[in-house]
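A single protein chain has been removed from this complex, and every other one stays in its place.
Then we have chain A:
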Amino acid sequence: MTEPVLSVRDLRVEFATRRGVLKAIDGVSFDIARGEILGVVGESGAGKSVTGAAVIGLIDPPGRIAGGEIRLGGERIDNLPPEKMRRIRGRRIGMIFQDPLTSLNPLYRIGRQIIETVQTHTDLSAKAARTRAIDLLAEVGIPAPERRIDGYPHEFSGGMRQRVVIALALAAEPELIIADEPTTALDVSVQAQIITLLKRLGRDHGTAVMLVTHDMGVIAEAADRVAVMYSGRVAEIGPVRAVVGDPLHPYAKGLMGAIPTLTQDTGRLAQIPGAMPRLTAIPPGCAFNPRCPKVFVRCRVERPDPIPVGEHRVACHLYDRAEVAA
């Protein structure tokens, strides 16, 4: 097996506050292979964005990576000095955020922003960098790029702006792109275009993509594998067909049942009682236990580790061999 582009092992991120240390991420592990799109889903506060920020080294104090390892192409990057991390960021890891307008400088023409990025990471001449910028804009599907390159961000629509941001992320041909809710601010018809674009990147360039979103529909369509997060932990991870079509973890089951779909009539939506615990009050044992319909004694005291079940990995005591036998 070839080495994954990104390998995260037992990642822990903590935020020191006056009221004690909050564990935003508590023992998260996953890999992303070349050309693969890993979807990371979860509800607000599950830790999906913090995971993305940790990978790219953007956890600001009082937050800190408290443990675990992040490897990019086999090389450890979680303990690099800021100066070295800065060279990786943008060069080897590209980033796409939710709101394209905040990722672009409103006072500079988009051409200047892309050329600057290209020149920071490569030794192309100004002229070659401009040609490269036009190529990038064409690649992400901006019509008439040689003209649009001299436009300002406000002259672009939301969908076009997000394409510009993707072009920026691609500028240095990174191995990994972290896309944090890239389609959330967009309308559905535009959203579909961006999903298609992300999928093509993986196919054509072998770029690995970590797609963070709360929208299961986007994950179902775009991702190859999916990790369902809950309270800073991965509840279930596996191929998208398996996890969406046949979820095993009670939380993942509840989540899939709670989503109205277009394809079938649903009477009542399945509902999970309560809400995700706050970081200040994560229950002992399995974090999902107060809301779980299948909770038993062990869930309240012992924290489940992910165990392989078929194609899935599930962090749930129900699937422990000892429990299944009993």
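Observations
Basically, a contact is a pair of C-beta atoms (placed from the backbone, for glycine too) under 8 Å apart; a residue touches a chain by one contact, two chains touch by 3 or more; residues count from 1.
One rule holds for everything that comes next: contacts and distances are computed from a predicted model.
UniProt lists the omitted chain of the complex under the protein name "Vitamin B12 import ATP-binding protein BtuD" (options: "Protein translocase subunit SecD", "ABC transporter", "Vitamin B12 import ATP-binding protein BtuD" or "Peptidase M16 inactive domain protein"). Although one chain is not drawn, the whole complex shows that of A:Val8, A:Val50, A:Ile134 or A:Val244 it is A:Val244 that touches it.
When the whole complex is considered, the residue among A:Thr2, A:Ser125 or A:Ser189 that touches the unshown chain is A:Ser189.
Touching the chain that is not shown, out of A:Pro61, A:Pro81 or A:Pro260: A:Pro260 (per the contact rule at the top).
As for the chain not pictured, it touches chain A at residues 43-44, 157, 159-160, 187-193, 195-196, 214-218, 220-222, 240-241, 244-245, 254-266, 268-272, 275-276.
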